[in-house]
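What follows is a set of notes on a single structure, which appears directly below.
Only one protein chain is missing from this complex, and each of the others stays in its spot.
We just call them A, B and C in the order they show up, numbering each chain from 1.
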């Protein structure tokens, strides 16, 4: 039966195989405070497979055998062609799965979901300052150059305004899918969507891009919270 | 005499044996700032034994031979049946012992006690804002979903209000037992009790649950302190 | 000549030998932010020797061969009997040496000096709130129980007021000796002296006590700064 369970999909000596990389990333995200208390997650798409961290496990203790694998036939296959081809029997699949897939539909190779407190605080400050319809905006900070202008458009410039849309949270994570996809349509150049009172989804062409973009955004959210405490505006027009 | 000392109770090659797990957890709690300066502690119940971190040692340097073991006959035995069956001669048992046992009486498999500054600050802010009788309340934050509704009741929902009771500190830790048990009766669904100007006790069915619940609560306390600094209320009704 | 250099004094397979312990402590203090940029230091007295971290080295990279050793004849010898019996040729002795010795005169076995920002901020807040003559005072916080009442007097109680004297900084560290000794006379029960705009000296009977007392004090200083930001007084009388 072992073969039917497709264990070989998560067994590799290559340290950069998705099944080895996801646990290593989750351990690092734990020490960054992004996946405290089993919150958050990460997923990698490679060829015709999507690898996903399970729900509910201690992220810093995750192992490659805990990884779920979804078949992800390359373009032109209907979404229905996607199905779990490896499910660890003792674990639940991540409720983030449809959200990760929404990023992969747009061409992403990796998607990260964090519960970073800086992200949560920024969503609350934006609502307080500008209302529920507003997105997060910041400009004229060097680290903005770590975020792409849009798919295949190069990186933002120092004087550009970075805009990250914010969607409202829902009681069930999978119910975020519709509003996440809507935000992706309204902001076709964004590489991230904030979720109010919850956290953020960040994606990129590959693991290195998704991770460094997530780091750059988290840096900007932390800076923005500290700027607000010090009475400093987030953009030059105040 | 070695056998009388019951050293075999804390000797195991299994990294997840309680006598190996408690030192590993304490080291991790030290790096989280939860057990600074010998403060705090942890205890695990397994079958008919309770394993307890000793008092007064540097938590990040604890070793399995430092662990106290208490006999804990399964249900229907009177509390008097509990007694130390392994006492490291050079160490003092933890003053938290009766508090850990109160959690085990309610079915917990692991109990964690931290001196987290976020927990202490929250107890002070609640008193300042709502008086000594008030409990800590927060709602509409995703991380709340990391806390159970109550024993065997599933997890809290995003819109639910998390309530953690707060008891007053006493000069001697063991004297907290009565008010802790009273808080457990008043809040039969809680998995934690805050101690004003002191810290928190968090418990769960097993080590993974106690630890991730403790992490989720600490996340929420830190967020609440930062929200207060930014003038953001902890619940939607303010 | 090797023997004249007394290299054997810092060569030991025992991980807890002072020459091995000081580098390990300094590495840990570096990660706590206590000895940033070569600031701070540590010293251990053992039998008739005093071991001291050198001046100016990167504290996280210190090695046992960098340690200075001072002869420290047990009681009734005049201070003049103290002299360096091992001096690494390429390093300068610590300017903290006379301050460490002042602690050893009072019976300490270990003395730690940090540049912790929490300590520095507390000295500035006390001056602003109560003037230059005031000491730091805090009460009714559990962590206070991690600080001794005085030599051989047991630990402070929860309701006791912890008082740490503050001395003014001087351009040359060794010139602090007189005021440090004066503070020790005025506060014969203290295990620490704060230095305004500089940091703190903490000592204890042995390494474990000095370190955990230093941790407890740093915890209390950080808590005090955060309490001040939140408008919470440090003692019940405000």
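The working rule: a contact is a pair of C-beta atoms (placed from the backbone, for glycine too) under 8 Å apart; a residue touches a chain by one contact, two chains touch by 3 or more.
Keep in mind that this is a model prediction, so the values were computed, not measured.
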item	value
Which displayed chains the hidden chain touches across the whole complex	A, C
Touch criterion as defined above, residue of C:36, C:71 or C:161 at the omitted chain	C:36
Listed residues C:17, C:45, C:115 or C:145, member touching the removed chain	C:115
Footprint left on chain C by the chain that the document does not show	33, 36-39, 58, 115, 117, 120-121, 124-125, 128, 169-171, 195, 197-199, 225, 228-229
Sites on chain A contacted by the missing partner chain, in the whole complex	140-143, 146, 157-159, 208, 211-213, 215-216, 218-219, 222-223, 226-227, 229-232
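FYI, only the chains that are shown with their structure count from here on.
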item	value
Central subunit by CA centre of mass proxy	B
CA centroid of chain A to CA centroid of chain C, Å	45
Multi-chain contact sites of chain A, meaning residues that touch two or more partners	none
